Every structure is written in C-alpha cells, then in structure tokens.
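Part of the complex only, each chain left as placed.
Going in written order, the chains are labelled A, B and C, and every chain counts its residues from 1.
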Amino acid sequence: MIKVAINGYGTIGKRVADAVAAQKDMKVVGVSKTRPSAEAFVAKAKGYPLYIADLTKKDAFTKFGLPVAGSVEGMLKEADVVVDCTPGGVGEKNKPLYEKLGVKAIFQGGEEHELAGFSFCSDCNFSEAVGRQFVRVVSCNTTGLCRIINTMDRAFGVDRVLAVMVRRGSDPGEVKRGPVDAVVLDPVTIPSHHGPDVNTVLPHVNIVTLAMIVPTTMMHMHAVHMQLRRDAPREEVLAQMRAHPRIGLVKKGTEIKSTAELKEFVMDLGRPRSDLWENGVYEESVTTIGRDLYLFQAIHQEADVVVESVDAIRAMMGTVKEAERSIAMTNEALGFSPIR
Amino acid sequence: MIKVAINGYGTIGKRVADAVAAQKDMKVVGVSKTRPSAEAFVAKAKGYPLYIADLTKKDAFTKFGLPVAGSVEGMLKEADVVVDCTPGGVGEKNKPLYEKLGVKAIFQGGEEHELAGFSFCSDCNFSEAVGRQFVRVVSCNTTGLCRIINTMDRAFGVDRVLAVMVRRGSDPGEVKRGPVDAVVLDPVTIPSHHGPDVNTVLPHVNIVTLAMIVPTTMMHMHAVHMQLRRDAPREEVLAQMRAHPRIGLVKKGTEIKSTAELKEFVMDLGRPRSDLWENGVYEESVTTIGRDLYLFQAIHQEADVVVESVDAIRAMMGTVKEAERSIAMTNEALGFSPIR
Amino acid sequence: MIKVAINGYGTIGKRVADAVAAQKDMKVVGVSKTRPSAEAFVAKAKGYPLYIADLTKKDAFTKFGLPVAGSVEGMLKEADVVVDCTPGGVGEKNKPLYEKLGVKAIFQGGEEHELAGFSFCSDCNFSEAVGRQFVRVVSCNTTGLCRIINTMDRAFGVDRVLAVMVRRGSDPGEVKRGPVDAVVLDPVTIPSHHGPDVNTVLPHVNIVTLAMIVPTTMMHMHAVHMQLRRDAPREEVLAQMRAHPRIGLVKKGTEIKSTAELKEFVMDLGRPRSDLWENGVYEESVTTIGRDLYLFQAIHQEADVVVESVDAIRAMMGTVKEAERSIAMTNEALGFSPIR
C-alpha cells in the first residue's frame, strides 16, 4: 500500500486525492490547505486528514468545525510520495523540505523541468521514471500533445507538428480571472512554451505551438496538424487512436461539436466531477491528406494530468514497471466508461 | 412500484429519469427521444429503454447502435405516469394523447398553468395534488421563490415580495443560445411572468418580479426583499431555513461568493451532475432590518424541479399523502449530502 | 480658460481629457502615465503633453517615439485643477502633493468620501462644491442612482429605495479580470457600499442596495424600486425624466432590450467611444403601481462620471455658479445627441 500525501488540495489536488483513494495499491495519508475554504469542507466530508502549512492558523480552521491533523511536515512524514499540487512556482519552494525528509515528490507542469530533472507522460516515458525521487508531470496541454504525437510517431513517424491551442480563460470555479470578452494571445510571440515543453518528454519532435486564451471555462481545444513520415490512411489513424487507453474518440453519432457538449456527455456518463481524463479527439475532424494529418482535440485542463500523476507514483515507487500495466490499473480503478 | 415514463430525454428528462430510478417505489419504463444525439447514447449506457416519437426514423438510431424499444405511444401504455419533459409548448400538443390513453401526466413550467389546471410545489400544496391526472411542476425560478416565500410566510407572514432574478443565458451544454456579452431585460416590462406564476401556487402572495438574462450557464441568482408581518430576528429566519429539507444554507466558512463556486462545491461533494436540488441561500446575505428581510439565493435551473417532479408522482398516484414524507423519501433516495 | 491636468490617462482619464478639451472654457495642460502602453500612443495622437510619474523611466517612453513633457509635479504646476483618474486608493497617496502645490483636485469614486470631504453629483449638490479645493466625484453606479433618486425625490418625495445592481465584470479593454462564467455576489453581505455612498451626496435617502458582478463588459444594469411619498402617475414620472438633462429614455420603438443593443445605438449615433453619459432608463420598464415605482436603468461605467467631472471643475473654480448652466455647457460642448 503506497502512502500518498497531497500537498495543495485545490483544483488538481482534490482530483488526485480521489484518484489515489480509488486505487487498490495506494492510500491517501493526508491533504493540505493553507486556509479554510469550501475545499477544506470537502476534505472533511471525504474523510481525508487535513494538514495545514502554518499550525498557528489552526484556529481559523477549527472555528468552522474543520479538524486539523497536523502540519505539512507531519503529513510528509507519513508519506512515501507527495503529489505537490500547489500553484505554479510554489513547488520549487517546497522541494528543499521534500529533500530534507527524503520523501519522493511529484511536481506539476507549472514548475520548470529542471526542478525535477525529469518530465513525465505515462505512455511516453514511464520506464524512465522508475525509482526516481523527483518527477514532473507535464501540464494538461503538454500531456494532451504528447499522447497524440507519440501515438502517431510510433505508428507513422512524425516529421513536424503545428498545434494551435485555444485555452480556457479560467477554471469553472475561478471567478476572478478573465477574459470576459476577448481573445488574448498568450504569448503574442511564436512559439509558445508548449512546443519546448513537449520536447522535455519527446526530445526529437519538431513542433511549433501557438497559444491563445478565450472566455470559456470548459476545456482547451487543440487544432493540430502533423506531417507524417508516410501516408496515413484515415482508418489506420483512427485504429491507432482507438487502441490508446487515454485517447477518446468523440463519435459522429453523438452530434457533439463543442467542448461544452463533450463535458455534458462525460457528466451524463457519471464520471466524477465530469472529468475527461482522455484526450477528446473529435472523430469527424480526423482528416488525412497524403502524409498530412489534421484533427481537433479537447483537453480537460483539470483532469488529464490526474491519471498521469497516479501512474507516476507507481513508477517512482517501482511497484509496477510497465506503462501499460499501470495505465490499465489506474483506468480500471476509476471505472473509465469509455466515451468511444 | 410506480411505472414512470419520461417523454423527452433532455436536460430535465435525463435528471428526472435518474431520480426516479433511485427511488425504491418507482421504476423507469422508458425514455423518449425524437432524434439520435449524445443523450440517446446516455440512455443506452444507463439501460433505459429508448422509445421514439416517429418509428419511421428507427434506422437513424439503429445505424449508430442505439436500440429502439418502440413508439412513444407504446411507452405510455407501459406507464402509470408520464413526466413530460419536452420543450415548452410541446406538452400542450402531447396532452390529447395522454388523455386518450388515460395516463397521468406531469408537465413542466414551460407550459401554461391552464394546461394542467394545477401548479405544484412539494412543500406548498402537495396534498392538493393527490389523485390528479394532470399536474404542472412550476419552473425552476418559480419553485425557488415558492419554497422561500412559503417558508417565511408560515413563520412570519409575508406582506409583499420583490425579487430581481438574474438568469443564466443558456444551460452548460447549450452552445447556440447567448448572450455572449450583454445584460438582457427579459422582459423589459415589469413585472416579469414569475410573480403571477408564483401566484398559481401561492395565490395570496403580493409579489413583483423583475427579470434579466446574463452570460452565464451556471445558475440563476435571485435578489429577494420580503416585507414580513412581524419583526424577524435573523437567527429565527436562519432556523426556519435550516429546518426546510430543500433550502441549503451556504456557510460563511466556505468562502463561497458566487454561483460557480457553489456549483464546484456541490460537484466536489459528489452530487450527480453537480446538481443543487435545493435553494442555495447565501447565509451571510441573510439580513433583517425590522420586518424587512433581504437575501441572495442561487437556483440551479437544471435541478430543483427534478425532486419536485418525483414528489408529484407520488401525490398523483396517491401512494403517499403527506408532503414531508415524500420529500424525505425523495431526498434520502438521492443521498442528499447537505451543503449546510 | 481653466487649465486642467489629468493624472492617470486610463479608462476614465482619457475620456475626461477629451471632454475637457471639448469645452470652450477649459484646456488640457497635460496627461500622465506611469508606463508606456497603447494609451500613451493615443495621448500622442491627440496632442496631449505626456507627463510621467518617474522621470528616470523616460527612456522607456522615448524608445517607442513617445515624447515626455516632464514629471507629474511639473504638470501640476501648469494646472488650475487636476482630475485624479488613478486607480482606487492611489488618489489618497497623491493628495499630499496636491496640497503641497496648492492645486485643486478632483478624486474619483474609488477613493473614500473622507479624502475630499465632499462627494459630488452635478444636479444634486453643484452649488456646495463652489470654491472647494477637493471634490470627490462619486462612482458611476452612485452617480446613476443619485440622478434618478434626486429627480424623483424633488417631484414626488422618496420614502425608500431598493436597488439591485448587476455590474459588469470588466471594462471592454481589460482582459485579465473575470468572471468568465459566474454570478459573483460582491459583496455577499447586504447592503453593498452603494447605498451608504449615495448618502454621501443625498444624506436623507433611505436606501438599501444589493450588488453582484456578471460576465459582461458593456454596462451596469440597475433594477430599482422606489416607494414615493405620493401616487406617481407614469406619465408624470416619464415627464420628469425627459426634463432631466442626463437621463436618457430608451424608446420602445427602438426595440432595445439590453445593454449591448443600447451601446450599439449610442455608437451608431456617433458618440465618441460609444459613450452613454446619461442614465439609460428603459422607457417600457418604467412602471408605477400607486406609490411604487419600478424601473431598469443601464449605467455606462466608463462614461457617466466624465461629464460630472467637467462640471465639478467649473464649480470648484467658481466660474459657473448654477448646476443647470454648467450641465448645459458640458452637454452642448460634447454634442449630446439625445437618445430620446
């Protein structure tokens, strides 16, 4: 039973906690918050021991009936691995503590590659993570790109990739971030950081990414163009996608044409938090013209890295050695009801 | 076991189906669709027999692997009660068929009061629905107003009500309706139809409503002012709300200040489809100045009428005679994890 | 010729500059920016001398071809009056400099009443501003409330007011602020600060305000209920509004039902920056039931305080003694093409 702590019980952390709790080979030893909020009540309702960064603030929690189990340092001492789900940049500040306590740590894509020295995507480089103390699970967008590029690269070879990434402005529960009515180039310069970030996982890929932000909370949308090394008949491409455990094909018969309808579908299928852990590739969009492949894929910013984090735990602990097996274990425990 | 058919398996219908299926004294005999879509795949995944309005269109379903159980008329013959969840105005066209087949029918708030001759809200007039063939469950906004007004009226007497209703522009899964960037007066004239609609349930209430539409999908927000018949100490008001099985108090400690954060909280608690079946009254907003009561409440447009429809089924069938008991049964079967 | 400086050339400042420049009895001696941006290029295009807070940052401007006329202190020495249009709270920090230099200063509604000791609305208390060194022009929402309440109070007497204020999330040119998809209670508690703020101008008014924020950039919308001291026939109410130089009645024939359509109309009429300087009262919404008056009004957050600031300049300088005359001068110079 791998003992897992979640440092930062927010948008990603609360999902990682539930995903870990669902695995037969893992348990949640604690989650942390810096201040009381709705998510602290959720942790209590779920029965996760709640640790806090600054024990002098304990009263701020207990006055609302929120029991405090101890300090973050205390939590880490209970754990084999900590999944650091703090906001971007905070992970860097936490690393010395993890080093001091000798606890393995997973950082999120908001941290630099160099912090962990290794960037992870389950079906790209699982075996290289085996036994490591520090691993960085790449961001939601990079994860979505790595999955689809690696899949096509294995099957057809990929000469170059152009991805235009239309990103959600805020998560559904965030109310301060915008934009309200604008398309924002983020960055204005080309390429965006996503291309180089893909290269931390897949170093050899020739990729240019362009990124913008739009006023939606639902999901990111990627418009992807790959030039393959050989002609790729559409049915072969689709078959490769269908064979991937974390690529979901949005079927034509569903008449789903948007991020919102896709999320509604996933919700209706009973997924916790309406989470789409897979890439949502729109089947009808998959188009091949000779060696050129075009497609649209939706990436759920809150969900796709969650399953990768679970796999990373197994790899780092060395309890599972093959990506396929860990992916299958993770998916099964979550009850993946395939959308395809 | 009450046999229930759902005519119109869309935003409301799919929720009613799941809520009915969760009750120990009811079963879903079928759901209907007019054309294939994501929701037809959901019905299949959930195991609900799928009936279609026009049997000549059967192939449109079967070619996508969606089995068709028969016609809507066939479905109705299996049912004791049909919950008509078709779009506004269609219920009126369906009524003659229900009359012909002698099936009891529940209409939604999009239909006129006159269609059913009786408008329903569980804790206001359950007993008057006993044995009826036709009942109209009032709309989400009217249901939310009836619950809170009736509760205050019983406890303090209500002299007059002003409610300003800030309505969501579209449901999350709708992608064609706006507005994108506007506040739309709907209607420009005052009062809106909601006040008179409250009077179909609570005829004696003196109420004026103003309504507008804003670019959000999340929930409606009501700003409510009630002039009570006697001084209402804030704690007494809160106690009345806490005692109501379908009024949820959003606690100060959660730091929830918006519809989006409230929906996230409900999602995190594991509610199916992140549904808030209760009125979401913001505890901190509840303010009394002498006989004047002010508050904000969030109303989840997709959810609050669902539980009312389940109660209406029992009332019409006469299997339960008291509102309290049916409400308790419905709530328990759904596993209401109280937000307060 | 009154010499006017604008400290803070942003959303409000750039409008004040153009409005001042349009007056026959005033001139713009300079505008200030802290850093280069699109608005600095606009100042250059308009020919306003550009002053900067920190002269050591001059190169940051000149490298983009933006000439710098001097420091803010230099600008103030050229001016009879400065309109402080810096972000909320910065005015407070600027006051000592204004005092040191003995320049009259107008602060915006983002500052506390106490900073100036006098809060201003042209048609409510113009004469009390005559000769003052410091005046605070109340915020857009408070200005809109003061105009309509004062007008009704003069004509009918106002017993009490309830206003529900549905506020825009960000200005059109702001891209960082949200919300994207939420109704945010701001504040959750009742009343909001707007009621007390009205009382800084109209101390005797009994008013409760409730405020929320929605994802739109266009305008604020107020739903207003006033209990008057005598029966108010609708035509009398409308006549009072028509007689007010800064209340615009949105006519039924235009079929305008929203903030967006109103702004489009004002744009089409050729107003600079599509600015609605008046309250936009929807004629069809104006409803009287005995002594109760209900209405909707749109308030353009970027514009209504601009004309008030121009009037405040004249009052403080003592060059015009009557509100009516200054209002007429301001309106005429801007070429108010009435929307009614």
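Everything that follows uses one rule, which is that contacts are C-beta pairs under 8 Å (C-beta built on N, C-alpha and C of every residue); 3 or more make two chains touch, one makes a residue touch a chain.
Just so it is clear, the model here is predicted, and its values are computed rather than measured.
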Quiz item: So 3 chains are in place, but how many copies does the full assembly in this file really have?
Solution: 4
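We adopt the following convention: only the chains that are shown with their structure count from here on.
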Quiz prompt | Chain of greatest Cα-centre distance to chain A | solution = C
Quiz item: Same or different: at the chain A/chain B interface, is the fraction of residue numbers used by both copies above or below half?
Solution: same
Practice problem: List the centre-to-centre spacing of chain A and chain C in whole Å, with centres computed as mean CA coordinates. | Solution: 46
Self-check item: Separation of mean Cα positions, chain C and chain B [Å, integer]
Solution: 42
Practice problem: Provide the C-alpha centroid distance between chain A and chain B, rounded to the nearest whole angstrom. | Solution: 35
Quiz item: So which stretches of chain C touch two or more other chains?
Solution: 179, 181-182, 184, 215-217
Quiz prompt | chain C residues touching chain B - in the complex, by the definition given at the top | solution = 162, 164, 166, 179, 181-191, 208, 210, 212, 214-219, 221, 223, 225, 257-261, 282, 284-285, 287, 289, 292, 294-296, 298
Quiz item: In their shared complex, at which residues does chain A touch chain C?
Solution: 168-170, 172, 174-182, 184, 215-217
Quiz prompt | Residue ranges of chain B in contact with chain A within the complex | solution = 14, 36-39, 41-42, 45, 63-66, 172-175, 180-181, 217-218, 251-258, 260-261, 263-265, 267-270, 272-274, 337
